[in-house]
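The block underneath contains the structure these notes are about, expressed in structure tokens.
Yeah, one chain of the complex is gone here, protein chain that is, but the others are all in their spots.
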Amino acid sequence: MLLNQFLILGAVLFSVGVYGVLARRNGVMVLMSIELMLNAVNINLVVFGVQHGVVSGQVFALFVIAVAAAEVGVGLAIVLLLYRNRTSIDVEDFDLMRG
Amino acid sequence: MVAQNIFFGIISAIVVISAVRMVTTRNIVHAALYLVAVLAGLGALYVLLTAEFIATTQVLVYIGAVMVLFLFGIMLTKAPLGNVMEMTGKQWPIAIVVAALLGGVTIYSLLNRFGSDRLVTDGPIYRTADVSDEVFSTYIVPFEAVSVLLLAALIGAIVLARKD
Partner (left out) sequence: MWMLENAFLIPLIPAISFVVILFFGKRFIGADRVHVVGITALGLVWVLSAVAAFQWTQRVENPPPDAIVQVQHHGDDHGDDHGDDHGDDHGDDHAAASGHSGDGHGDGHGGGHSSPLIRPVISTFSDWWSNAGVTFAVGTFVDGQTVLLLMVVASISLLVHIYSTEYVKGDRRYVHYYAFLSLFTAAMLFFVMAQNIIQLIVGWELVGVCSFALIGHWWEEKPNTDAALKAFLTNRVGDVGLLVGMIVLWGTFKTFDIDVINTLISTNPGAHHFALLVAACCLMAAVASKSGQFPLHTWLPDAMAGPTPVSALIHAATMVVAGVYMIARLYPVFYEGFSIGTSSINLMAFIGGFTALIGAGLAFAQWDIKKVLAYSTVSQLGYMVMALGVGAWTAAIFHLFTHAFFKACLFLGAGSVSHAAHHTFDMRKMGGLRKDMPHTYRTFVISSLALAGIFPFAGFWSKDEILLGSLVGQENGYPLMLIFGCAVALMTAAYMTRVIWYTFHGEYRGHGHPHESPKVMTVPLWILAGMAVLAGAFNLPGPVLEPIGLEGLAHRIQTYAEPSVYLNGLGLSHPDPSLNMALVGLALALSGILITYLYYWRRLGLHGLTERNRYARRGYTILENKYYLDHLYNDVVVETVKRPLAKWANRFNQNVLDRTVNTAGETARDVGRWVYKWIDQGAIDGSVNAAARGADSSGEGLRSIQSGKVQNYGQLLFGAAAVLAIVFVIVV
């Protein structure tokens, strides 16, 4: 197997995640796309851990998973709060900071 | 080797197709289900990479917990369950350009740097015990920090989401 197989898969997933974050209007969908990006990073961590024969890669992947869980929790709470206050989770509606 | 390559091909195809469908589908519940497919595929890839503990955690935490959270989020925000035309914003062409630029430059530099380097397949295999040894010795402080972070996130989520 080539190292690049995994790395390019990660890059593709990351780009897809970026597209999702930038293009989707639903707040929950944006969060899901962020999860996709985090997972793309995880692949890289694990693959490089294997490549260098160290366990730190896996450890950091674990930390990323833990941080992602925290992020989803807070993110969804924020989306919920937005929905409660504005009865909408369309991120295009939220432009209070327009110049 | 060949078997692994075949499996990698199948899994990565599933992952990429599901990911693309996830960001393009008009049904949000479908999107969530596609995300499950992506996450499960990645879990399988971790097994392929001999990272058993990460694979298990992926299944337990992501597919088990995070996805349920997402489904609850979808439910509680009364997101339209059927097909909706307006799932993608008007600026999707810019988003595609940006994503393509980013992906293109990343892939280019990866190919440039790693070319046809082979993955080390005869390196040490780290079992769950090894991972835990590392977490609870070398990385004990970051581990404690993460646990505090999770607690903070938990409290923060409750404070944000409760009705009062």
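Think of it as A and B in the order they're written, each chain with its own count starting at 1.
As a convention for this text, contacts are C-beta pairs under 8 Å (C-beta built on N, C-alpha and C of every residue); 3 or more make two chains touch, one makes a residue touch a chain.
On a predicted model such as this, the values are computed, not experimentally measured, just so you know.
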Handout entry: Candidate in contact with the missing chain, chosen from B:69, B:95 or B:131
Key = B:95
Problem - Contact partner of the left-out chain, one of B:25, B:77 or B:106 - result: B:106
Exercise for the section: Quickly run down the residues of chain A that touch the omitted chain. Expected result: 18, 21-23, 91-92, 94-99
Practice task
For chain B, enumerate the residues touching the unshown chain of the complex.
Solution key: 89, 91, 94-95, 97-99, 101-102, 105-106, 108-109, 112, 137-141
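We take it that only the chains that are shown with their structure count from here on.
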Practice task
Could you please state the distance in Å, as a whole number, between where the Cα atoms of chain A are centred and where those of chain B are centred?
Solution key: 7
Practice task
Flag every residue of chain A that touches chain B in the complex, lowest number first.
Solution key: 1-9, 11-20, 22-29, 31-33, 35-36, 39, 42-43, 46-47, 49-53, 55-56, 58-59, 61-63, 65-74, 76-81, 83-84, 89-92
Practice task
Mind listing the chain B positions that touch chain A in their complex?
Solution key: 1, 4-5, 8, 12, 15-16, 19-20, 22-23, 28, 31-32, 35, 38-39, 42, 45-46, 49-51, 53-54, 57-58, 61-62, 65-66, 69-70, 72-74, 76-79, 86-92, 94-96, 98-100, 102-103, 106-107, 110-111, 114-121, 123-124, 126, 130-131, 134-135, 138-139, 142-143, 146, 149-150, 152-154, 156-158, 160-161, 163
